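Only one protein chain is missing from this complex, and each of the others stays in its spot.
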């Protein structure tokens, strides 16, 4: 009566799924063919800032023909039906509030831009543009966000930056679309439907800790949903859908703790204790990442963990297994004893990227992108990808790519690929993508100028005085090795996003269209009236008497200047002279 | 300057002026219509007249022709007068329900006219007889008549459009299982003691009349709109049944009261396929069904059950009047993200152990055996009983226990769902209380336990939906015409026109076909008419321009046209004056000396300057 899914589950490609399968053996039979696993990881990102990452993963087996069944178990029907209708192979959407402070926090292992980033892969056998707009609308309905504003004029199709995260077999042809909204706010109305996708919602398990008041009062809040297909057999005939939902937040202990105490716990961060695990989950863990170096003398764990796992060479995880109901209604966290030396746990790849605006006034603008490779032993191969909206005219001739080390940087050796697609008004943005190598310990700068357009009345948003948003640029760092803590640890690239930029465009005064109409009309009317009047005058030649007298002797007759009022008065003056 | 030259010069000037004035006026006369054309909104012309035609009540007279064929034993086959039988049936039927019942005189003729009167619907019967000796009179004696009794009965040479009435001799010795048996195919049979014509009429005609009267009243009543509160059976039926849609989405949800008590799963796919697929297959002629299912844990109902300890079975119970708030719409994911087809929800609810056994009390306060209820135009809910009572104490020790509903467990639940679905879709069970039959005639109605719907019911539904679609389509078209007429600055694209024309074409075809008795085809036309008309009405481009009153328009155009038109008019006036003057001069003095003429000219010129 109960299906055993040990084989399928244990064949997952991800690191933590190995543990997952062990648990599955322990907790023997599982009624559902779907699976669900929940996990929370916490660590000191800096002295006072704590990173908490929720990870919920659900899987659903596909039918033999890799179609989605319409008989759902745990897997959210909302997502399944959308994916089915719009022929989606995989999609990734992230909502982010506040930007990742990479100077103090190091590398963001779950890189996202500010606002909404949304990209998806579609079955290339169907009309991708149609499906893309359809998917955007549907997703906007599901997550209560204005994702539907990512239309064709905002989306692009990167060539080198993005690779599908899912696994595909030969005969599958897929096509990709990418878009982002940097000004999209994130709030409770996005979290609510996000939580509704979980099998236990927030009633039980780790999701019970999701407290919107606390979550939105943080320095950084990022919420994402990633759906990818996963192979279960070697030649990838039979597949599984995997939905990974992640919330990554950075709490500021300075604000939270009353007495400036640097200790923290689930209760102090989320204002809640752990309710038991979600009964349908096959894996439910809370992990705290700790420095191996400073041992028990610096911190003390509030609860003794189920076990310790070593993650990297100098850090280890304290793992709390919730399925052994030992930690129900308890408070998991760290008491900092020696506040002086808390080593923050950070990752780094030694690449800094900024993008800033140049130019002046409301007419001329430009971008300057600076990419600094701090590694002294390693050249970085990266791809710079930028979507620049159509409301700026970019001058291609103004492109400058320079490097502090290399003189003639702009050649195939360093800039391997250069893809540039000029914008078409209202149809598609400027797309800029370049594959380049940044030599060790050097800085590469990309510069270009543009003009700011005048838009149509209907193109201005209600608050156009605020300016117009240009989304973050994406820098993809290639062939590096990731590890645990990343979204898909097996991938060999990581992304870094620049900050979004607001461009001030010339905006009219919308309050007085009627004045404009009247003024312009009056001017034209005046011009026309006078012109017309002048043309339709009558011009009569006037002959002076003097000529009449001298008629006999002087035969030569010349037509006098045309007679009008002025010449008439002249005549009179002449008479006076006599 | 010689006079000749001067005249030449004069003429030249005059012609110039004429050119200028003429050209400017020309520009105006050409420019204004151009501007008018270029700035008006595009409006494809709609066939208002044809649309109007469908509003006239007489055009809405729908007359179904019903083929009845009596199957008689050979021995009396010949001496039954068909015409008499036919007349009898027709007159009986028309007597009870006057075609196009006189409500439209009573109803006021306002602009909602077309809504307030029900359409005229008639049934015209024509009867023929077949005679056969296929069956001996023992056929009625079959003790265990089973599913395929009708099939056994059905003639090999039956055609789909006609209804068969089997007249059979009943044995004196043994009583047959029923006197009148209404089958699940398009047939009913009458067992008669002695085969005489008046017997045949006496027993068979009332059944026919009953069958089609009920149908007629049902259709008619589905159109009447009364505002005052009433709880009549018709009103409730109208509340309950969904409006017609070419697609429905059906969602079967398993709601687990508390996942800590059980982790449940169900073989819903198998169950639906094995119990429902014949039903959906049969109905797919009328509309399609998008079927899906889901499992929701933590489906705690906001309704708190009361506890009753009376009559020695302690149980929790819900009262009928509160059941409406059973659904926890805030947390139960029932809405569909993509499809906009009307959703029909079916919920199997497993109460938490803390509240089981959970029963529904009917309005009288007794336990409802089925433990199920439906919400009009929403769906059906079944509260599970077995789970309640059985291993309720099984998990006192914390570890939750799994339970899986097998296909057999689901059978009773599916039967309830089917009953609810039938009533939600507006299928009327053929189970009338026969009138004007002699007493103690045993009428037996068969149900179709395979398809879940008998042919009688299917045909009735088909006819009802056909009428409704035809009426709705014509109404929609009329609304559209009204709308386009009233909002003068609304854009009307060609595709709207195309769709309207197409809908009209379908309407025409439907009315042509309707007497042919090929209901399927007629229905298809009516459906397409409805779909097309609705698509036209709800087209996204049909959003009218914002309200922009005329005085605003004047305000916008005045500053241009006023100052421009003044000089135009004045100059024209001047020109006419001058021409008159010149003519006069030419007449009175032909030969005048230069200087005299000159003076005049000077005067005139100065005058002109002043003017």
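Just so it is clear, A and B label the chains in written order, and each chain counts residues from 1 on its own.
Going forward, a residue touches a chain if its C-beta (ideal position, glycine included) is under 8 Å from a C-beta of that chain, and two chains touch if they have at least 3 such contacts.
In this text, contacts and distances are computed from a predicted model.
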| item | value |
| --- | --- |
| Chain not displayed: protein name in its UniProt record ("BPL/LPL catalytic domain-containing protein", "Proteasome subunit beta", "Transcription factor PRE4" or "GPI-anchor transamidase") | "GPI-anchor transamidase" |
| Contact partner of the left-out chain, one of B:35, B:307 or B:554 | B:35 |
| Identified contact with the non-displayed chain, of B:74, B:363 or B:588 | B:363 |
| Hidden partner interface residues of chain A, rising order | 97, 129-130, 133-134, 137-138, 140-142, 144-146, 148-149, 151-153, 185-189, 191-193, 211-213, 215-217, 426-427, 456-463, 510, 513, 517, 520-521, 524, 527-528, 531-532, 534-535, 539 |
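Methods note: only the chains that are shown with their structure count from here on.
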| item | value |
| --- | --- |
| Chain A-chain B separation of Cα centroids, rounded to whole Å | 45 |
| Residues of chain B that touch chain A when the two form their complex | 1-2, 5-6, 9, 13, 17, 20-21, 24, 259-260, 263-265, 268-269, 290-295, 297-298, 331, 333, 336-339, 398, 400, 402, 404, 406, 555-556, 559-560, 562-564, 566-568, 571, 574-575, 578, 595, 598, 601-602, 604-606, 608-609 |
| Interfacial residue positions of chain A with respect to chain B in the complex | 1-2, 29, 31-32, 69-74, 76-78, 81-82, 85, 138, 141-142, 196, 199-201, 203-204, 279-280, 325, 514, 517-518, 521-522, 524-526, 528-529, 532-533, 535-536, 538-543, 548, 557, 559-560, 563-565, 568 |
